[in-house]
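To start, I am sharing the structure in question, which I have written as structure tokens.
One protein chain omitted, others in place.
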Amino acid sequence: MALPKKLTDEFDELVKNYPERRAALIVALHRCQEELGGWISPQTMEDLGAYFGLEPVEIFGVASFYPMFNLRPVGKHVVSVCHNISCDLRGAQDIIAKACEVTGAPLGGTSKDGRWTVRHVECQGACANAPMIDLDGVYHEDLTPEKVAKILGAVR
Amino acid sequence: MVKITVNGRVVDADPTKPLIRACHDNDVDVPMYCYHPGLSPVGSCRICQVEVKQGDTPGRVMVACRTQPVEGMIVDTESPKAHATRRECLEFLLKNHPLDCPICDKAGECDLQDYTYDEGQAEGRSNEPRRPMEKRKSLGEVIVLDEERCILCSRCVRFFEEVPKKAQLTVSDLGSRSTISTFMDRPLSGNYQGNIADLCPVGALTLKKFRFQARVWNLVKMASTCVECSRGCSIQVEVLRGSDVKRFRPRANEKVNGHWMCDVGRFAFGHANAEGRLEGARILEGVTMLQFPIEDGLCAVRDALMATKGALFVLSPFCTNEEGQALLDLAKRHQGEIAFVAPGPNALKDDLLHTGDPCPNRRGLTELGIAGQAPGDLLKRIASAKIAIVAGERVVELLGTAAVKGLPGTVALYAFECHPVESRALRCEIGIANHVERAGTVVNVDGIRGPLAAVKPAPRGVRALGRHLEDLARLSPRKETASR
Partner (left out) sequence: MKAYETYLLDRAKVEGNHQLATYRKLGGYKGLEKVLKGGLTPAQVVDEMKKSGLRGRGGAGFSTGMKWSFMPDIAKDPRTRYLAINADESEPGTCKDRVLMEKDPHGLVEGSLIAAYAIRASAVYIYVRGEYRLPHDRVLAAVQEARAANLVGKNILGSDFSCEVYLHKGAGAYICGEETGLMESLEGKRGHPRQKPPFPAQSGLWNSPTTVNNVETVFNAPFIIERGSAWHAAIGTQNSKGNFLVGISGHVNRPGVYELPFGVTAQEILEEKAGGVWKGRKLKAWFPVGSSCSLLKGSDIDVVLDHDSLRARGSSLGTAAMVMMDDHTSMARVMEVIARFYEHESCGQCSQCREGTQWLSQIFHRIAHGHGQEDDVATLEALAKGMAPGKTICALSDAAAIPTLSAVKLFKDELIECIRQKRDPLAQPAPKYATVGAH
């Protein structure tokens, strides 16, 4: 298997931004995760290795270093709840509990229906609007458990 | 070169190499885990802390592997501050280390154990459970990984990246969750896997073939040379209680093999430990080979050489320079012809160490004036000779065991071999010591001389080929042949 042409075309442009091809790897991993099912599969790592002229194990080393890359499948929607200090002081634990309750997913896992993954993350830079969640890449801030229920409830 | 002071002694240091190198080159011990002279320095384990003073600034503790020597630098490797910092570092390294030394193959040659002992750190402060991880993770045919023991020095990762230049391992994940892994648990491949067991400063990566084989302090270790190809890697041969070879390990030699050796050489115990050795001498009496003392065998050889001029001497490419010279002298004395068996290249050749040439002393023997010849051609010459002397470890194997067996009875074959020879032509055979049982010199492909060491005694009734040749010379003095 190989990467879809759409992505390799993109990467062909992307690598021009850098004096060395592999510099584009992290951005490429993001794009693969976005386009190829929400996670970085072993096949994706092999394909990226072939694209960048690196061994798959090197891709794996890089991908596993960065918390944003999922090396296992995740739910259709990913809820990341910040549990660092500013959010913790303003009730992040209640937000986590509510997110888990509404979605049926355990913290750090995926709901049985595969729709939801809930996880905690470290500081997201939304401290002045704590607590917060990142739902599929979009920040929701100044939350209460009630607001969380509403936001997640509105997701189809 | 710059002049620096190490523990009060002024020494020369190469400013392009890290300070730790200057310390080691001058026999000053500085502990190290992530640093290895054959790999790029990363400075991550932080154990090689030494106190460094430059100019008027007060002494600072810094890692010797990422500090470049500068003219006038004053280094104290034993200062209280340096020791204190190293002791702290050890405490952190031991935090998750299982301390299963009693069942660890590395015990006795473990850098973590040794430095902990040196620093006198006998008690831990940690009340926390240690990181539970996989104790026996197979990384292929050669290596087994104990994740709990790993201190994440990353030497093994860098080895594959920098030496065979094909990454096979990585540190995966980050922080306290880091582990050493291959991609999707794929087995390691290639001819250089064993090196990472040597590189591992702890017992995380061990050789499957050495697992539970020996306690390292019971091994007798001597410097020698690998004979599995013409690279002649400098090695250390390690023998358990005077019997079996348990390990071949590379010995650092910048000119030959750096710090490495290939797995083919590393695991070539087959010949060294083989049973069924040819002991004493066996002489053809009527239609059967009968056991005789060595002296009788040598007399038989002498008599044959004196009776018939122009014997063909066929050497093994495993013969040392000394053996080659002695056989050359003997051949000259008896107006014989001489050549060594030189099989063509095998498929093991690579860009790193293995030359693909199975003749370890091709260059040495050639330089003595002995020509190498293909086994097929040599067999033809033997078959048409009246008398042939084949001598040296593996000479029959390299000529072709079956072909030797089928030699015509018209040639009188005399063999000096490690193992009994089967041949219709055989008149007499005498046992000889193998490459871990005799001393000598071989010359590698680049003309660099390497020693063979007698690491263990030869079996009873077996002597080195050189001894036999000395005795033979004594039995057949020059005068006698010259007068003919």
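The letters A and B name the chains in turn, as written, and every chain counts its residues from 1.
The rule is short, and it goes like this: contacts are C-beta pairs under 8 Å (C-beta built on N, C-alpha and C of every residue); 3 or more make two chains touch, one makes a residue touch a chain.
All of these numbers come straight from a predicted model, not from anything done at the bench.
Touch with the chain omitted from the figure is made, among A:1, A:128 or A:154, by A:128. Screening B:26, B:44, B:366 or B:401 for touch with the missing chain picks out B:44. Residues 17-20, 22-27, 29-30, 52, 61-62, 65-69, 80, 83-86, 88-90, 93-94, 96-97, 100-101, 106-109, 121-130, 134, 137-139 are the ones on chain A that touch the missing chain. On the side of chain B, the interface with the absent chain consists of residues 42-47, 49, 61, 63, 66, 85, 88-89, 91-93, 95-96, 125-128, 151-152, 171, 173-178, using the contact rule stated above.
FYI, only the chains that are shown with their structure count from here on.
Residues 157, 166-174, 181-184 of chain B touch chain A in their complex.
Within the complex formed with chain B, the chain A residues making contact are 42, 45, 54-58, 60-61, 64-65.
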